[in-house]
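A single protein chain has been omitted; all remaining protein chains appear in their positions.
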Amino acid sequence: MDRRTQWLRGVLDLCVLGALARGESYGYEIAQRLEAGGLGVIAGGTLYPALLRLERLGLLVTDWRAGAGGPARKYYRLSDSGAATLRSAGADWAVFVGNVNAIMEVP
Amino acid sequence: MTVDDWLAALSAELRRRRIDPAGPVGEAAAHLRNSGQAPLEVFGPPAAYAVAVVDSLRGATREPRPPRSGEPLLRATGITKRYGRRTVLDDVDLSVHAGEVLAMIGANGSGKSTMLRICAGLLSPDAGHVRLGGTVGYCPQSGGTSDFLTPDEHFVLVGAGRGVGRTEAKARGRSMAAALDWAGAPRAGETRHLSGGTRQKLNLILGRLGDPDVLLLDEPYQGFDNGTYLDFWQQVLRWRDAGKAIVVVTHLLNELDRVDTVLDLTPGGAR
Partner (left out) sequence: MRKTLVVAEMALREISRRRGVLILLALLPLAFYYSRRGEAYWQSVRFVSLGIGWTLSTAALFAGSAARAIEPRLRIAGYATHQLYLGRLVALWTVGLALALPYYLLIRLDLDSVRYDAIALILVLTVAVAPPLGLAVAALLPRELEGMLVLLTIVAMQMMLDPDKAVAQVLPFWFTREIGTYAVESGAGTEHVSRGLVHAATALAVFLAVVALATTLRLRRRSHISIA
């Protein structure tokens, strides 16, 4: 497994929360947001289990909506604890990245 | 694999694991429609994806179990068994109530099969007592069948012991076979011609025939393919919901979060 994939594994759930901070969305569109954000293609087999986990932990709230001219879609949005988690974990992450950058800097 | 085939396979795999497939299959279908990519690329093999979905959902699907009350249907106290100098079981206690599944685990040679046979009344312990609150059914790891009889004849024979009529016994045996993915039971020939796994299905059915209150199963899934193994655990949980007390000896640990109690017979292990 290459390095990038390993990094992504660690932060995918936070990235999903971040993607939804911009507003509610459904599975395929979330994948597009992540890809547009530079994270590359997130396979459905990775994304949907992550969404289910976040929903189970109460960080996401979901509802099914009848699509216009199509079958029902499952929409995800951040819950209050989801938003809170994103804020605090985001702060921790920034500190973490800062330290990693500092150590990796070639003097 | 076409999209429809993949979705159908996913649906079947989820249903086998007792998950309502509507949500995950709907989402996957929509995603595939939007992306236009092949399902194996996006999600991987349906069985693997189903496992990932189930793992993610596992916390949510645990229904709260009501607390145990009343007399246990099976209670073993102080069971000790020695073979020569070797103490196989040392003062073991076990109790299972109606509507409960107990998994008995432990290393090879830790006495799991011996304990089960003592509870079934096939072996005498050196010390201890077993109280049964109902009828017992037992499925050994192997054997327990007659080579020259057909499955139907087995159903009739065991059924007659339980007071079940001929036609009824055959019907019940056949329907249990179907639930274990063995559609060929009615047409099957002599048992000696069956594969090992199929013979074990017969063994399991015979243990359960007659609807005993307590079921003692000694790793009955020998030779089961993965699908049947899952069907087997489905059946165990269904029997539990119907109020049976079930003990399953196993050394496969994947299913432990689905059972109500775990008894570890490894010497020095937690009791």
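Think of it as A and B in the order they're written, each chain with its own count starting at 1.
Just so it is clear, a residue touches a chain if its C-beta (ideal position, glycine included) is under 8 Å from a C-beta of that chain, and two chains touch if they have at least 3 such contacts.
The shown structure was predicted, so the numbers you read here are calculated from the model rather than taken from an experiment.
Considering the entire complex, the omitted chain makes contact with B.
Per the touch definition above, the residue from B:E71, B:E168, B:D225 or B:D257 contacting the chain not shown is B:E71. Interface note: of B:P45, B:G210 or B:P267, the residue touching the hidden chain in the full complex is B:G210. The omitted chain makes contact with just one of the residues B:M1, B:A38 or B:L123: B:L123. Considering B:A160, B:A183, B:A242 or B:L256, the position touching the chain not shown turns out to be B:A160 (whole complex). The missing chain, though absent from the display, is touched by one residue of B:R82, B:R131, B:R238 or B:H251; that residue is B:R131. Of the residues in subunit B, those that touch the hidden partner chain are 71, 118, 120-125, 128-138, 140, 143-149, 153, 156-158, 160-163, 190, 206-207, 209-210.
To be clear about the criterion, only the chains that are shown with their structure count from here on.
Between subunit A and subunit B the centroid-to-centroid distance comes to 38 Å (mean Cα coordinates, whole Å). Across the complex, subunit B is touched by residues 26-28, 31, 43-45, 48-50, 52-53, 56-57, 70-74 of subunit A. Of all residues in subunit B, only 23-24, 26-32, 34-35, 41-44, 48-49, 52-53, 55-57, 59-60 touch subunit A in the complex they form.
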